[in-house]
Structures are given as C-alpha cells and as structure tokens.
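For reference, the structure is listed below as structure tokens.
The block that comes next holds subunit A.
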Amino acid sequence: MKKLFVVLLMGALLVSAQGLVFAEAVGVTEPITITFWHARGSTVDAEWLANSINKFNATNTLGITVEGVYQGYFSDVQAKTLASIAAGDPPTIAEISCTAIPVLATQDLLVDLTPYVERDGFDMDNIVEAVSDYIYYDGQIITMPYTRGTAIMYYNKDMYAEVGLDRAPTTLEELNHYAKLIYENSDGAVKGIGYTIEANYYQHYLVQSLNGMGILDADGSGASCLEDGSLLQFLTDWFEWTEEGWCAVPALSSASSVVQENFNNKSLAAFVSSSNRATTISNNAKANGINLGMAFTVGYGGYSAPIGGGSLGIINRGNTDQEIAAAWEFMKFLMTDEQVAGNHVATGVLPATYSSIETDIIQECWAENEGYKLSYEQLDFASEIRFSPYVSEWSSIVKSAMSQLIQGRNITPEEVVQNLKDEAAALF
Partner candidate 1 sequence: MAKIEFLDVHKSFGSAKVIENLNLTLEDGKFNVLVGPSGCGKTTLLRMIAGIGPATKGQILLDGEDVSNIPPGKRGVAMVFQSYAIYPMMTVRQNIEFGLKNNRVPKAERERRISEVSQVVGLAPYLGRKPSQLSGGQRQRVALARAMVKEPKVFLMDEPLSNLDAKLRGAMRSELVQLHKQLKTTFVYVTHDQVEAMAMGDCIILMDQGKIMQQSDPETMYRDPNNIFAAQFIGTPPTNIVEIGSENFKLGFRPETIILSANAGPDRAFTRRVKIMTREMLGAETFYKLCLEDGQEAMARLTNSSLAEGDTLYLQVDEDNLYFFDAKGNRVRKTGSQHYDAMVERVKRSHES
Partner candidate 2 sequence: MHSKYTGFKLRRLAVSGISFTFKLFMLVLFLFPFYWMIVTSFKTYGGSIVFPPTLLPHTFTLEAFEQVFTRLNLWNYLKNSVIVTVAVIVIQTLIGVPAAYAFSRYSFKGRGIMLALVMAAFMVPTQITFITVYIMMSKLRWLNTLLPQIVPFGASAYGIFLLRQAFMQVPTDIIEAARLDNAGEIKIMTRIMLPAAKSSLMTVTLFSFVGSWNSYFWPLVMSNAEKVRPLTLAIERLKDQDAGINWPVIMAGNMIMVLPVLLIFLLMSNKIISSMGYRGIK
C-alpha cells in the first residue's frame, strides 16, 4: 500500500511542474512560523524535542516559531512529505531517514544549504565523518545529521556470564557459540539472540562482513552478493540458527518491540537495536532488574556495524525564501554543541559534531555510562549503506524475501537467492 502511495505521488510530482526555488542565502526579516515534521514519538525523544523547540522559540531573536508535528515512523514522514509536496503544502523542514534522502535528493526536493553554510561560516569539518555520507549530493549540501544512530548489541550480562562469557562477544562466531549454550542450558526457555528483519541495516552489515559490500554494491547500482555466494551463505546460516532454536524468529508484527519484551521478561538474552533507543532500553532494563550490557555489534570474523537514522532537510518546494531561511536558523540551532550533546545524552542518538564531544555534558555522561560512548566509538568501523536511488526499493525487496524464508519458512535459501536475482535484473 505504502509503496503504491509513493509511486502514485511520484507521478503526481512529475506532472505538477512547479518552478524550482533556488536557494539563496537570505535573512529572516519578520516573525515567521515554520513546521517541522519528525518521527520522534517515544517518550524520551518527544520530551527532548519539545524541549529543543521551546528553547529555540523562546531564545531566537528573529521571531521564528517552529511547530513540531509528529508524523509517525520514518516511512510515514517520507510518505507524508512526498504527498504534501505533490499537494503543494509541504512542511518547511523534515526529519528524513537515510533511505528517503536519495529519493528526495534525486528529484531536487531538498534545498541546497551551501549558500547558508558559506554565509554563516558553518564549519562542515566539525561534522563527524562517519555520519557525513548523506549530507552531500551532486556537489550540494542537502542535509544535516540529526538523529543518526548505529546498531548496538544489547545483552543480558548475567546470562552470558553464566555460560562462560564475562565480556562482550567480539565475533559473530563467538556470539553464536554462547547464544546456543544459553538456549541449551535453559532447556529452550531462553533464546540466545534475536534480530528483526531490517535488510538495509543489521542484515546488510552481516552480509558486508562476508563480502565487504553488503546487499548493495559500493557504486549503489548492483547486488553482487547474489553472485558471490555471500547472501546465500548468510541466509542459509540464519535459517539454520532459527531452525536450531537459539536464534529467535522475528515476530510478524511489532518485531522490534517483541524482542525487547522478551529481553525484559528474560526469555531472550541479547538483541540488536539502534543506539537511538539506548535511554529507553536502559530504563526498561533497570525497571525489570536486568544487568544490561551494551556492546559493539559483530559480524563474521569481527566487528561490523551499520549507521542509519535521520537527518534534517529543508523542502525545496512550496516554501518561501523566508521560510527556508528560518528553517536554516533552526537547523543551525540544532547543530549547536549544547543541542547535539543534549540530544545524545537524553536519547542515545549519535553526537554528530566533534566539538560537541568535548562538552561537559557528553564527557560526564560517558564517564558514567560506557554504553553511550561505545556507540560513538563504534563509528570507527561502522558504515552507511551506499547513497543510491535503489536503496529504498532494493532493501524492501530483500526484506520481503528474507521474511519469506525466516518467517514464512516455506522456501529454501537457494530459491530466495534465485528470486532475488530475477528481481535485481528487473530493478538495476
């Protein structure tokens, strides 16, 4: 449904020949209200964002008022933003996922921020390099990192210690070994590890640890994992793990919530989730008396981690220069050290600037909670999926293929790979 929706809107976009607004750095001359669409719905996220907006509205001297509108998950924000652009009534600024940025950027729907960056001397080198891939497109600056996150392994320290692992696992093989032990020692009551199906996220980096590229090639226009046997190997393994029982099969609905429920009721010993949820997950673990460990995520033969999450983009249609200028002011505010650091500490999202890391806010937090620090340190080897217009569609195709295998269980890994080859031939 959602896909159809997006396709229809693309059509509408093409038809509605609206004049392009060329961004030119202007100043905000009179009081103005702009809307900000976002996906920050969880308690800690919503609280922090409301805090940010209130502070900006109260302190900016230009008379800018930001109205934050929660639009659901990233996919909802993407769909609604596209719809609103087609309808001619878009928000001024939106929180856009890595998957959606290419979709918007390739149609020139995002304002080029370069004039503003240059005018205000905004230091682009201050942005943490690992999260900078989705900032640039075609020589333009189109986004700012905002709620970027990496995947973290959250594990029950006591359960792993009980079977003999008193530190975080360093490779997938090690993790699997102990996960299996936990399962066997509990007579099948506790599963060792659980994943959800996020083809462009966890599964992508697991494949990447095999072939160095993941489900999408480095140039973003092919999937050699289908040919080099890496995807087949991963799928065969994953199927096997779930068949043996110690790796949990993802639930058909709200899978990411279900793994957390099982972790909290102690029927699951470890799971992988975004660092953006670190605060919520820590709070829940504490409430349920769980000795939570946070660790680097692992792949075949070592560490391997994805980077995802959301960035801020200003919509290039239906907004006046004044609105765009106001949005830039808000963006700049969110990129201040205090905001970046506070965002990280309050919710767990990655700190996106080097200078913010030097602040007391972050240093004090890291001193107390090594898990937050760890998410940042993981950026040394974590990577983003390639910027490609195919990301969105290809990952959704791979996701449904994985779902057929792991959740449907009525197909062999070989058949899945064959089907994907057909799909790939049609797509790329």
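Here, a residue touches a chain if its C-beta (ideal position, glycine included) is under 8 Å from a C-beta of that chain, and two chains touch if they have at least 3 such contacts; residues count from 1.
Quick note on selection: all candidates are chains of the complex that A comes from, given by their letters.
Since the model is a prediction, treat every value here as computed from it, not as a measurement.
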So which of these touches subunit A in the complex, 1 or 2?
-> 2
Listed in rising order, subunit A residues that touch candidate 2 in their complex are 1, 5, 8-9, 12, 35, 37, 41-46, 67, 69-70, 72-73, 76, 80, 83-84, 86-89, 91, 254, 256-257, 260-262, 264-265, 267, 273-274, 276-277, 280-281, 284, 287-288
